[in-house]
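Accompanying notes for the structure given below.
All protein chains but one are shown at their positions in the complex.
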Amino acid sequence: MKILVCIKQVPDMESRFKPDSAGVWYSDTDLAFRMNEYDEYAVEQAVQLKEQLGGEPEVVVLSVGPDRVVEALKKALAMGCDRAVQVQDPAAHLKDPWQIASAIAAYAKGENFNLIFTGLQSQDRGSAQVGVTLAEILGIASVTTIVGFEYADGSVTVRRELEGGLKARVQLKTPALVTCQLGLNVPRYPTLPNIMKAKKKEILTLPVGELLHEEARSVTASFYAPPKKSGGIVLEGDVAVQVDQLLDILRDKTTVLR
Amino acid sequence: MKTLLIAECREGKFLDTNYELFGFADKLGATSAMVLVGRQDDLPAFAGKLYLADAAKFGEYNPDLHKKLILATVDQEKPDYIVFGHTSYGWDLAPRVAAALKAPQLSEVVGVADGGFELPSCNMKMRRTVKPQGTPVLLTLQGGAFPVLKPGGTPQVVPLETAGEPGVNFLGYEPAVAKDVNLSKAEIIVSAGRGIGKPENVPAIAALAKALGGELGASRPVVDGGWVDHAHQVGTTGQTVSPKLYIACGISGAIQHLAGMKKSGFIVAINKDKDAPIGEVADVLVVADVMQFVPALTAKLGK
């Protein structure tokens, strides 16, 4: 069995973000990067499956991006993936989800992976498109937002997280792709001995130009901070009026009231 | 301009959130047709064309066949925009349709901007304006970003059929189970402070949390007093939270508490004291007796 895990390196979300000089993405400087949280669930699930199957499957981890993504790949190797592929692209932030999926598909086509794990979405861009699009290009089954995963004899049974705490059980046959959601598992810490072992694992570098021949289908025109909060509003007076005023404000200013 | 709205049916019901798609179409000033894999006896109140496939036949989650159904409709309608909710249904289905149409998709749209759409990024801390290249354009809309609009009327139903093998097999729903308290993941937190007066008033605060679909939080004195379990405590010695909406009920805003919740998306404070420090971080300060205001608000939400 061959397994592919697709990961992205993203900034620590606690950071303060500033637009880059082109004004279309964040400036890289002074940001600490790490593996996208959802992708950690993907790596963990792939490694768990490898363990479940007695170590037989080969787990390949792939990331598209500049050379710093090797740090994230090394983490995945230290967590138990067997080898890594960096699709080297210093301008990955200018690619749209279609292009990223196309580049990965160009690599994955010849490799005949039985299972592909991706995160549900990236924390920085949040498109939630690359996984499903990759599956569509490869012509394999896919399901998103999994919080439970079982594999037996070429058949995958997952639990999908829907809204409001509802889950759905879904079955699909390999080859298949699943996108992983928070709650699927608890990613392991790479142990110190495994960090050292990972140094000996192969990291293949493929220039993106060799894989990608597709044009972008969407272009970021600008990147900016949402309008700042204005000073707090003070509501005084009759309680019934205050209630109505507050509800109006919440409907207008927040996205949580339905 | 023409939009094709992709509605969602869950457990046999036409979801109310589908009406946000009309709100969006209205904002664009576009005409709308809708696709629904649902039930004949639960149709939206809208006077346009409704492409209806039977959920009994095509399932509520069957993305491969739903994709085919939508593609058949796109052929007829030739829409400018194909619009989904950014939900487990929409983000699962939209990329399949986009791939088939070789069309751009923009995810989690929160606004319409000059020549493009506004999308959140970096955990909602930033935004970007993205311009699609080519048509049609697939959009998934962030829940609550556009107003609910019920156009009213009776739809003109166009039956929809397709054939083929599904790639995935839906086995069934699992009902929601009682959750552990996990404030750090809650989207809405309603917290009780000492200002609620006495432990007997905690259920009123919990009721507001429930009415909003949120979790109950608490300040330290209330927890220390045994009014609320420690698992609910927000602040330095409790949990640090950043929900989309935080409502502080009778919390004056000790710095320990502020440190635990000031990163919340939108903060409402209900306090008798207009000068309470909680006012410094609050987006809205309701100057009122918390035990008068909260039940009134809960009652209004129940309507």
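Odds and ends about this structure:
The first chain written gets the first letter, and so on, giving A and B; residue counts start at 1 in each chain.
Here is the rule we use: contacts are C-beta pairs under 8 Å (C-beta built on N, C-alpha and C of every residue); 3 or more make two chains touch, one makes a residue touch a chain.
One rule holds in what follows: contacts and distances are computed from a predicted model.
Chain not shown in the complex: UniProt lists it as "Cyclohex-1-ene-1-carbonyl-CoA dehydrogenase", one of "Transmembrane transport protein", "ABC-type lipoprotein export system, ATPase component", "Cyclohex-1-ene-1-carbonyl-CoA dehydrogenase" or "ABC transporter ATP-binding protein".
Note that the undisplayed chain, when the full complex is considered, contacts A, B.
Screening A:V70, A:L120, A:V156 or A:V256 against the full complex identifies A:V70 as the residue touching the chain left out.
Touching the chain that is not shown, out of B:T31, B:Q133, B:T162 or B:T236: B:T236 (per the contact rule at the top). Touch with the chain that is not drawn comes from one residue among B:A45, B:V157, B:A259 or B:A299, which is B:A259.
The omitted chain makes contact with just one of the residues A:A22, A:M196, A:A225 or A:V241: A:M196.
Checked against the hidden chain, the listed residues A:K2, A:K18, A:R34 or A:K201 yield one contact partner: A:R34. Where chain B meets the omitted chain, the residues involved are 236-237, 255-256, 258-259, 262, 277, 280. Touching the omitted chain from chain A are residues 34, 70-71, 74-75, 78, 189-196, 199.
We adopt the following convention: only the chains that are shown with their structure count from here on.
Put simply, the C-alpha centre of chain A and that of chain B have 21 angstrom between them. Residues 10-11, 16-17, 61, 63-64, 86-89, 91-92, 94-96, 98-100, 102-108, 110, 115-116, 119-134, 142-145, 147-148, 167-177, 179, 185, 187-188, 212-213, 244-245, 265-266, 268, 274, 279-280, 282-289, 292-293, 296-297, 300-301 of chain B touch chain A in their complex. For chain A in complex with chain B, the residues that touch the partner chain are 11, 13, 17, 24-26, 96-98, 121, 123-129, 132-133, 136-137, 140-145, 157, 159-172, 182, 215-226, 229, 232-236, 239-240, 242-244, 246-247, 249-251, 253-258.
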